[in-house]
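Heads up, this is only part of the complex; the chains shown haven't been moved.
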Amino acid sequence: MDKANIDKRAAALIALFASAPIKATTGMELSYEDGRAIFEMPYNPGFDHAVGGIHGGAICTLLDNAGWFTAALQYDVWIATVDLNVKILEPASQEGLRAEGRLLRSGKRLAMAEMELRSASDGRLVATGSGTFAVTSISRQAKR
Amino acid sequence: MDKANIDKRAAALIALFASAPIKATTGMELSYEDGRAIFEMPYNPGFDHAVGGIHGGAICTLLDNAGWFTAALQYDVWIATVDLNVKILEPASQEGLRAEGRLLRSGKRLAMAEMELRSASDGRLVATGSGTFAVTSISRQAKR
């Protein structure tokens, strides 16, 4: 696909995410760099677990998003997360997080990506993951 | 461990989760049945993705919690999620969700659990998962 089309699709995906309720709830921001989706989440105390660290659920959400939006850039239709594997290497606490996707495969019916998540403050590797996404025939028009 | 101690630990874990910021943010409720942690999340539109379904991140958070609190019942110390594998079988939308854990192993250093997540309205299987948790030497006193 040519660059103009990729840029157009990236803009549409950024607009799609901007309309997602989970964006407002979490404060995550999406951008693209060379075909990779980048998700940044400034520290949001509402996603802490009881002992004061950032909950694994927030880490999974960032990794799922980074993989999904990296894979989605290859398609005009909705894709569905099928498998998500997450490894948490270190705890994170009171810090921004940044997840990035990398495309492994984009087939007619399945796409795969791998992802990593780092601390936005010191860059250390907090978690890695991989995802498998099914290509559907559903339009990805945002619900209004 | 005897039943009185397990009940005491379950009560402490329920109190721990009650103090977690993520509980207030998501609206999840924890209970225990025969040593299995049950997490229920009434439908919360703030966790929808852009196309109107429930975001995979909420599903992962419920599964992580169900596995973590099932495994944690075996220990007095903090455990850390190391690996989380999630399979999403079907989309979920505008419905409550209920995740349940089942202990696979509780060793001196590692615990493992498997989890399933169903629709609270029609009981259909939405997702399954498994988790590996490292047993730490850290107290699990809630942060105040």
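Just so it is clear, A and B label the chains in written order, and each chain counts residues from 1 on its own.
Keep this in mind: a contact is a pair of C-beta atoms (placed from the backbone, for glycine too) under 8 Å apart; a residue touches a chain by one contact, two chains touch by 3 or more.
Here the structure is a predicted model, which is why all the values come from computation and not from measurement.
S.K.: How many copies make up the whole complex, given 2 shown?
M.R.: Whole-complex copy count, per this file: 4.
By our rule, only the chains that are shown with their structure count from here on.
S.K.: Any idea how many Å lie between the Cα centroids of chain A and chain B?
M.R.: 22
S.K.: Help me check something: in the complex, which residues belonging to chain A touch chain B?
M.R.: 16-17, 19-22, 24-26, 45-52, 55-58, 60-62, 64-65, 68, 78, 80-88, 91, 138, 140-143
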